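Beneath this line is the structure, given in structure tokens, with notes to follow.
A single protein chain has been omitted from the complex, and every remaining protein chain is retained in its original position.
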Amino acid sequence: MDLDTIIQVLDSTIRLSTPLLLACLAGLFSERAGIFDIGLEGKMLFSAFFSAAIAFTTGSVWLGLLAGMVASIALSAIHGLASITFRGNQLISGVALNFLASGLTVLVAQDWFRQGGRTPTLEGGARFEAITLPFAESLRGVPVLGPIYADLISGHSILVYVAFAMVPLTWWVLFRTRFGLRLRAVGEAPEAVDTAGVSVVGLRFAAVAICGALCGLAGAYLATGLQAGFVKEMTAGRGYIALAALIFAKWRPWYALVACLLFGLLQAIALRYQNIDLGAFVVPVQFMDALPYILTVVILAGFVGKAIPPRAGGEPYVKER
Amino acid sequence: MTQPAIELKGISKAFGPVQANRDISIRVMPGTIHGIIGENGAGKSTLMSILYGFYKADAGEIFINGKKTEIPDSQAAIAAGIGMVFQHFKLVQNFTVLENVILGAEEGQLLKTSLSKARGVLKQLAEDYALRVDPDALIENLSVGHQQRVEILKALYRQADILILDEPTGVLTPAEADHLFRILEGLRDQGKTIILITHKLREIMEITDTVSVMRRGEMTATVKTSETSPEELAELMVGRKVLLHVDKKPAQPGKPVLEIENLRHVDSWGVERLKGISLSVRAGEILGIAGVSGNGQSELLHVLGGMTTATGTIRVNGQEIDLTGQHSDGQSRRARGIAHVPEDRHHEGLILPYTAWENLVFGYHRDPAIQKGWLMDNAGIKAEAAKKMERFDVRPPNPNLAARNFSGGNQQKIVLAREIERDPDILLVGQPTRGVDIGAIEFIHKEIIRLRDKGKAILLVSVELDEILSLSDRIAVMFDGRIMGERLPAETDQTELGLLMAGVTEKPDKPLIEAVDEQLKAKAQREARNNV
Amino acid sequence: DPALIYDLGGKFDKSFNEAAFNGAERFASETGGTYKDIEIQSEAQREQALRRFAEAGFNPIVTTGFAIANIMGEVAKDYPETKFVNVDGWLPEVPPNVLLINFQEHQGSYLVGMMAAMASKSGTIGFIGGMDIPLIRHFGCGYAQGAKAVNPDVKIIANMTGTTPTAWNDPVKGSELAKSQISQGADVIYAAAGGTGVGVLQTAADENILSIGVDSNQNHLHPGKVLTSMLKRVDVAVFEAMSAGADLETGKFMTLGLAEDGVGYAMDDNNAPLVSEEMKTAVDAARQQIIDGSLNVVSYYENDSCPALQF
Partner (left out) sequence: MDRMPAWADAVLVPLFSIVLAAIISALVILAIGESPVEAFKLMVDGALMKSSGWGYTLYYATNFIFTGLCVAVAFHARMFNIGGEGQAMIGGLGVALACLFIPWPHWTVALVGAMAAGALFGAGWALIPAYLQAKRGSHIVITTIMFNFIAAAVLNYVLVNLLRPPRAMDPATATFPPATHLPTFQQMFSTAETPLFRGSPANVTFFLAVAACIGVWFLIWRTRLGYEIRAFGHSETAARYAGISSVRITVIAMLLSGALAGCMALNTTMGEAERLVMNATEGAGFIGIAVALMGRSHPVGVFLAALLFGFLYQGGAELALWTNIPRELITVIQALVILFTGALDNMVRMPLERLFLSFRKGGQA
């Protein structure tokens, strides 16, 4: 494999990892605060649609992004209502929201644009354009590093850089700020937070809202960064992969980056090398397609050590009855 | 005249159908230690949690230093100068001591300043009140006693003037409890007001200035400690005269039925919990295991009851039993005639949503006698259950009621009825009277002794020294996974047992608490090492 | 009135079903008639929709997609007065009131394959399919043969999007596949992948290479960037079936290939600058040869394999 090919595969990895990473960090905030969320998929989808729809109608991708985040946060609010306020089952709420997003996006899209559940193609200012970093062109000539900078690091849409910047930011927020301390505490021992005079409900809603905002970014990236419009079910299971990456990452930001890059890489390889001919037999495309899922299972089977979720995760905080 | 530091007026609180507090009024003067005493479930914790803003009262008013104060949440309580150490600590296990102390009382948005400030304050507090803890240790690596210190530090860090402690001594060795009381006295002398919840009469008499008694959600009396007696308090607590000791004939021990040699157990975290236990229990005797909880007693019961694996030898009636492998589980032990009344009836002994009759065969449900072909003979089981409930005076005697709907004492009777009525050779009993009212305690003690008098071997684990002393025919003391020594009840006392419970085997030349603390520190450090 | 039953992909798949819908719309606007349509959502609803429409007196009932053919054959026997039409299906025996319309997609794909090879400067062209099923291989196979006919050394990169039905609706993956193919040198990519193809065409336009649409005329999606579209005139078939009404001739197979203008390649203002005269002549010549039988494009179905491409 030559350098170009490697760069191309890695380039593809970055693009495929970005939505995973955003969703994974979203899940990280929520689950660190003790709220499990298998509704990442639905939130991304919701945001993908609303960001594309608003970007199309207003012609501004930034308004679209805002709309996508608001829509995603709205779903988060329902999840919060169900799992925080009414102490419902968090998994079920997530499943329901995934269904809701999958149905409602198409329903609204059809009612709005009459194009069979998709938005019209976005053009110009309604899309995120790739950003060329300074000196990318002039440095291209430098051996090895030049192409890496120009082709791999430069030339992505702004949301990619935002996503990668979110990793240190998340780490910093969680481990260096008051909010982060409280957030981690509420996922481990909500009663400790409560008796320390801090609102468990408030913290958890804040975490869920951040989760919504990040899923909003992920969805908007899919529809307005990677693509030029919304197509039904366009998240195609990425929310679930992000969830697996989160477990793989043991709920830690830097590990999340590694996990998402790994899954992105696997997908990039599966896309580029279908039907790998091993001489004795041919690995079918179906196998390559399923590889990320198989690998997740292998990882979960404990070959990377035990992943212990936040102690209060998945359980509603109940002090009376 | 000085204002009371705390005055509660007409506090009521219901949890669904349970009236936990009914129209309670109480006044506590500043600079005093006020005791609250009452049976399990009397509503002590609830009342204090209301004062701390953890629960919201249905009715009633709170006055702090004479001023009416609304306490809708713990934030308000902290602002009013109240600190509370809960019965179950409210600490974040994988945070450090410092992080736990500043949680909710941080200065500014960033942690750095808060952490360095807290470090200084903790140092000062440690000197002022003899409250030393390593600020960078993780909570999960601290002994319970030190965790309690962290809770007290949390309150002091928030500049509490009123400190509430909910059953603080339940988890401590006698020497540690003593040390705690010295700290509390120090705090009182600095002008702080302290409320101490306990159900141990001895402690009330020892340290409090005034005492209130609660019974079934009501406040039955408030008296000066110097003007009352343990007998009077017990009567106020229970509502009738209570026998404070157990009647029993001397034991007639036979040959050893249960022999344990060099038993070792490593838990799932890799920590060695049993470090070579050797014991034997003879027919017709009760062997009591004393110890502060967390020193391997639970693990011992779990191994004997087949819930976990171990190495070493266990012989039942001379026959060795499998300790790992496929044939080592609860079923195999039952087949050998070992019955087990577990320490935790809610999580081990009972399936709370199951009905009484279902619970009365729990663990014995594979017995061929209660099967009808492929199915379970539910009608037969029910009839049998009704008889057992009758005999053990379970109230109400309704086999169709779910276990969770019985009171603690009656739940415990269901477990005992199930295990004792199988007529086992060996009975393992853990904390038989934890969370059980005094009437039921008397009944349960009698049943255990009756079984002993039938010539059965009984291994009793309890953290209540009184219970150990009054029931056992022989006492073994456990500390840190080892047996520190065996004593006969007639030849020992609380002080000696208390030292053994802290791992101190010889009469120390230094002050008691230091000897105890040294042992506990060594133990905590061993565990911390094991955990990494 | 006629009725139309779409296949599972749904009415607005931007290709196959949408072409059927366009045909029906054309029928409605040109004849002033009305029609009824439904997008089924499960396998079992196929039979239900057929029967309900037949009972309600719709005639003819047009269906799209091979999957419904079997059931249609059964149901047709119960409603001898009603005429049934299916696009893409195949039955061992055709009942007298059934018309099966097949398209020679490989022939159309052959032509666009030729155009791709001729337009390619790099000598590498791409094919992106949706779910890996025989029909899609059928498309790819014709495409490869056409390309090889122009340039025996042409490199053809063929990818399938996936194995689940989401493969039809994953434009992101379509994009990545396109990017991957572009990075391997492809400068013309043919997308036969439903909604996923939207992503392929988009990326091709963004990356400034050429793409080829499928089923409907997709040239307008990115004017000047879509080389052509492989037309499968489902719209014409549907329009004609609906217009014929009760007079529709049934009881037979109808195969629409190049000769019948059932398949072809799209030319319009959007792609006129992209298609050179030379290209047009070559393609039209091949078209003629296929029509008169002197050129045989091998169908993937013949023996489940493709002479020009390994899947």
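Assorted remarks:
Chains here go by letter, A, B and C, matching the order in which they are written, and residues are numbered from 1 within each.
Simple rule for what comes next: a residue touches a chain if its C-beta (ideal position, glycine included) is under 8 Å from a C-beta of that chain, and two chains touch if they have at least 3 such contacts.
Note that the coordinates shown come from a computational prediction; the quantities given were computed from them, not determined experimentally.
Shown chains touched by the hidden chain across the complete assembly: A, B, C. Checked against the full complex, the one of B:Lys123, B:Arg366, B:Lys454 or B:Lys507 touching the unshown chain is B:Arg366. Touching the missing chain, out of C:Asn22, C:Gln45 or C:Gln184, is residue C:Gln45.
Residues 16-17, 305-307, 329-334, 340, 342, 344, 347-354, 358, 362-363, 365-366, 371, 374-376, 378, 405 are the ones on chain B that touch the missing chain. Touch with the hidden chain on the side of chain C covers residues 8, 38-45, 47-49, 51-52, 66-67, 70, 75, 78, 88, 90, 131-135, 138, 163-165, 301-304.
Residues of chain A in touch with the missing chain: 38, 78, 81-83, 86-93, 95-100, 102-104, 106-107, 110-111, 117, 237, 240, 243-244, 247, 284, 286-287, 289-290, 293-294, 296-297, 300-302, 306.
Rule of thumb we're sticking to: only the chains that are shown with their structure count from here on.
Arrangement of the chains shown, judged by which pairs touch: a linear chain-to-chain path with two open ends. If you average the CA atoms of chain A and of chain B, the two centres end up 46 Å from each other. Once the centre of each chain is set as its mean CA position, chain A and chain C turn out to be 35 Å apart. Interface residues of chain A facing chain B in the complex, by the touch rule stated above, are 176-182, 184-185, 188-189, 191-199, 311, 319-321. Those residues of chain A whose C-beta lies close enough to touch chain C in the complex are 4-5, 8, 11-12, 15-16, 19, 115-118, 121, 222, 226-229, 231-234, 236-237, 267-268, 271-272, 274-275, 285-286, 289-290. Every residue of chain B that touches chain A in the complex is listed here, in rising order: 15-16, 52-55, 73-79, 84, 86, 90-95, 99-100, 102-106, 108-112, 114, 154.
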